[in-house]
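Complex shown without one protein chain; remaining protein chains in place.
Presenting chain A:
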Amino acid sequence: MAIAATTRRLSASERLRRSLGNGRVTAALILLPPALLIFTLFVMLPLGESVWYSFFNWNGYGAPTDFVGLENYQRIAGHSIFHKAVGNTLKIVAISILLQMPLALLLALLIYRKTPTNAVFRLIFFLPFILAEVAAGLIWSFVFDGNYGVTASIAQSFGAESFFILADRDWAFVAVMTVIVWKYFGFHMMIYIAALQSVPEDLIEAARIEGAKRRQIVRYVQIPHIKPAIIVSAFFAIIGALQVFDIIIPLTNGGPSNQTHTIVTYLYTFGLTRLNIGFGSAVGVILFFAAITVAIFYQRFFMGKDKA
């Protein structure tokens, strides 16, 4: 019996070794190409083409022939609205890190424990994140509407003049940032909650027995422990700021007088709607390098260190 089993296993492993080559190659040749094809065609090729197109003055019809070298980049670099768009993007990063993330962390600390009440609050705070950005933008464009909105009602109840914040050059972007904080703080909070729940309870208990106050536990036990989560959430905030588009369109559409553009709304408005494919592609290339720089910088200085 035992001998028979051994010989059978031997012959099986022999079979395994022999057919290893064939089956593997066929499998790879069947299973891998679809992904490579779709990804190349719709992601990598357009990316490469955006570099190519960015050297042309081209409206998208026929082949690009009007080679202009770096002129598109020069025009972008000298365009005050582009400066505004970059500035606005940086403002979003700043508000995310200085206001949104601390708020999210505070809330996470208050409700990370698994109780029914906390679950309800968690759900409420996460709701804006699951709404489509366009829907969120429309809702808030109603809230900010000086004739109809919630802010109008509040202004009236104080007897103040109704105020069109989205049409105000100085305040419109403050309104946009309010919506961004409203929409995304729940996302950051969820990241922190997941991390806080993984802090060992013994650690906190030990600190408490040692006489540490609540504030000290937060400062010296919990926050150091969830540092990787904070770093990741900051990364999302920065990458997210580079991509803001959907929210702006229903709120201000980049106006008033181009004060509330972000890089992507700038690309859309000055590249696509005017069919300046070359110009818009150059904006895309700049955006690409911004994103890559952030990713590499982050990998180098934050992520790598934590993994090691």
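The rule is simple: a contact is a pair of C-beta atoms (placed from the backbone, for glycine too) under 8 Å apart; a residue touches a chain by one contact, two chains touch by 3 or more; residues count from 1.
One rule holds for everything that comes next: contacts and distances are computed from a predicted model.
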Report summary line: Of "Thiamine ABC transporter ATP-binding protein", "3-phenylpropionate/trans-cinnamate dioxygenase ferredoxin subunit", "Putative Zn-dependent peptidase" or "Oxaloacetate decarboxylase beta chain", the UniProt protein name belonging to the chain not shown is "Thiamine ABC transporter ATP-binding protein"
Query raised in the report: In the complete assembly, which of A:L70, A:L90 or A:L110 touches the absent chain?
Result: A:L110
Report summary line: Touching the hidden chain, out of A:F82, A:Y112, A:F173 or A:F187, is A:F187
Query - Per the touch definition above, residue among A:V68, A:A85 or A:A152 touching the missing chain - result: A:A152
Report summary line: Contacts from chain A to the absent chain lie at residues 12-13, 15-16, 23-28, 30-32, 34-36, 38-39, 41-47, 49-50, 53, 60, 103, 107, 110-111, 117, 121, 124-125, 127-128, 130-135, 138-140, 142-143, 145, 147-150, 152-153, 156, 182, 186-187, 190-191, 194, 229, 232-233, 235-236, 239, 242-243, 245-246, 249-250, 263-264, 267-268, 271-272, 277, 280-281, 284-285, 287-288, 291-292, 295, 298, 303
